[in-house]
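Excluded from the complex is one protein chain; the other protein chains are retained at their positions.
Let's look at chain A:
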Amino acid sequence: MVEEENIRVVRCGGSELNFRRAVFSADSKYIFCVSGDFVKVYSTATEECVHILHGHRNLVTGIQLNPNNHLQLYSCSLDGTIKLWDYIDGILIKTFIVGCKLHALFTVAQAEDSVFVTVNKEKPDIFQLVSVKLPKSSSQEVEAKELSIVLDYINQSPKCIAFGNEGVYVAAVRDFYLSVYFFKKKTTSRFTLSSSRNKKHAKNNFTCVACHPKEDCIASGHMDGKIRLWRNFYDEKKYTYTCLHWHHDMVMDLAFSVTGSSLLSGGRESVLVEWRDATEKNKEFLPRLGATIEHISVSPAGDLFCTSHSDNKIMIIHRNLEASAVIQGLVKDRSIFTGLMIDPRTKALVLNGKPGHLQFYSLQSDKQLYNLDIMQQEYINDYGLIQIELTKAAFGCFGNWLATVEQRQEKETELELQMKLWMYSKKTQGFILNTKIHMPHEDCITALCFCNAEKSEQPTLVTASKDGYFKVWILTDDSDIYKKAVGWTCDFVGSYHKYQATNCCFSEDGSLLAVSFEEIVTLWDSETWELKCTFCQRAGKIRHLCFGRLTCSKYLLGATENGILSCWNLLSCALEWSAKLNVRVMEPDPNSENIAAISQPSVGSDLFVFKPSEPRPLYIQKGISREEVQWGVFVPRDVPESFTSEAYQWLNRSQFYFLTKSQSLLTFSTKSPEEKLTPTSKQLLAEESLPTTPFYFILGKHRQQQDEKLNETSENELVQLPLTENIPAISELLHTPAHVLPSAVFLCSMFVNSLLLSKETKSTEEIPKDVDMEEEKESENSDEENDFTEKIQDTNNTDLGEDVIHQLSKSEEKELRKFRKIDYSWIAAL
């Protein structure tokens, strides 16, 4: 049995990738980036996450390659440690304990045994660049307390510090001055620009700095979009600078190429500019990168660049300014209007993504699957511009249809509204625009819902709007002799005393439509569009509305702005119960009768899980988050859990995710999801000779094993080692028709186990015995099958959790057991 741990709120995936500059490995095969408490290692060719380096207990703030051994990586964190990693194997080699919060990390090849970090000692806003001597010691954890201050009163951001000309000097910028510290002379020069008193130079602030790798030249970026190239800074009087100006907004980051022949810059325009030979004339552009460029880094080999963007994306760019790979995390740049949805097909989380896009984000693999371009318009990245916002979206008919609403409101009276309906195309495996409705309503659309009943013959969509109407849209045949086509048209327009329609919701079987008009809930027959019934509680505007499901389908729930949660019985048309609860989020579980409500008393948020039929909540957890929870969603589990404790049973079949105001995606779990995430792509290491595809790893490894085994057998014929073809588990797996096999997830571990060579002869002997015994028992009394399954699981420690078995149908169970029996039979032959 799964041990009953306490359920706690855990952060789940989607952490920032763009917090610090990404770092390339020496051979440009890997790219490292900080991501929350972890360091992620990605392959530059396949965009796959190869390793996640765990170990830090707080935000990782800096990473650098070890200049003395390019297969090692230093990382520093707010927990006050510097860790040294072997990134190929993902192993922690050493931990240096510094003891104070570290904000940035720098390494210099010349200073062999020390690294540079940014710390703040006394006041919160004063940062110092210090050099830390790393003691040589064989132990795992070493204290590194030997600090020496290099520069004081510097900027926190690592972009504002750069080491130049092979570590001869270090340049740091802050506000209006540039400080250069020369290591040999141990002197600091300071260059100041005219400050804000002069209006013309008001935006002269330094934003970033970079140093030429070969020459004595410092490039600095400024708030007004200028780039200054500083030379002759050895002399505080004779220094010169030249200006490069293309950016019209702040320069976000600068980087010199490895040879120093070109300078890269980027900013809010989301255009990567390459300045050749440091002249204003020779420049190349890579436009339309999608979002503000936050960081730029260059690979040590010089063949790749990479840009980190504000939409949580890392873009790998070739030397010739061609984008070659995109590593995309959960986009969190903007406010979420659409709420959290689940794509019924891919089970991906769907929400606002890039401007004008809908992102499909896989919760399992913590990876963005794809972006759907809803707006299909050129994005103009300019400050203060009123953009078209994707405000509503809904999936319908088991993922076959997607409805989206976009709006742009410049003034009170000028509203642009467009509704788009997208059809899933099996051919292209994506959504294709079917119908575009210009101004579906006169005012903002407040709610959008599809009728998701199984028996409904005609896809139906309902939109509710502030203009006091709700409209029913149906799919109609639009074909003529030239082509077959379907399109959406308005079927019915309803209103109730010109009140604003605020919510709409279909019952589970699709027979009733509930539309709330401010304080009043109306019920409509979906066949005839007749008004059946109204409920009114006089307790403020209805904020959420949902029908009960399964056995509780006779209940309708409404939460009002004044903090009243009401439950009406649809059979008696009367109020069943009401509770005083200031509900922020109310979400029904698609797999059960449960409904989750998140309330916000005064500070923090509380979660209540209840069934409409029982006024007593099933589960209460107070203080799930300190901030306001904005959206929540139940995600059906692929593999059902089996919590026996009554309080946690609501998590058995679905998992609850919620998004807070600061856009962190949280969930409930007994273990952290990162633990659960086995890096499946671990094998996808970029190897030297062969192209690395998943097929290679399935077939190539297989082949290798086979070869090895063949060799061994030829060497020593006494030891019979099984050929992979002869393993029954494999042959069974390959020859059983796919439709009777359980999901690959179940079979995988078994399949892998059968490929392993067992060394512990003892255990192998025990297991066949057990299996034999069970077989006998089974033949004796097959009625007690359920008891047996548990016993089997108790006796052999296969990776198949018993929780899996519980939820399987009997036929599947038998099938599985068959596999298990076969699985070990080859061991008996030893």
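Here are a few things to note about the model shown:
FYI, a contact is a pair of C-beta atoms (placed from the backbone, for glycine too) under 8 Å apart; a residue touches a chain by one contact, two chains touch by 3 or more; residues count from 1.
One rule holds in what follows: contacts and distances are computed from a predicted model.
The complex includes a chain that is not drawn, and of the options "1-aminocyclopropane-1-carboxylate synthase", "glutathione transferase", "U3 small nucleolar RNA-associated protein 15 homolog" or "dolichyl-diphosphooligosaccharide--protein glycotransferase" the UniProt name matching it is "U3 small nucleolar RNA-associated protein 15 homolog".
Considering the full assembly, A:Gly494 is the residue among A:Gly353, A:Pro459 or A:Gly494 that touches the omitted chain. The residue touching the chain not shown here, chosen from A:Arg288, A:Arg345, A:Lys580 or A:Arg626, is A:Arg288.
Residue A:Gln376 is the one among A:Gln376, A:Thr428, A:Ser572 or A:Ser602 that touches the chain not shown. Touch with the hidden chain on the side of chain A covers residues 288-290, 315, 323, 326, 373, 376-378, 380, 382, 384-386, 388, 408, 410, 413-414, 416, 438, 442, 467, 469, 480-482, 492-495, 529-531.
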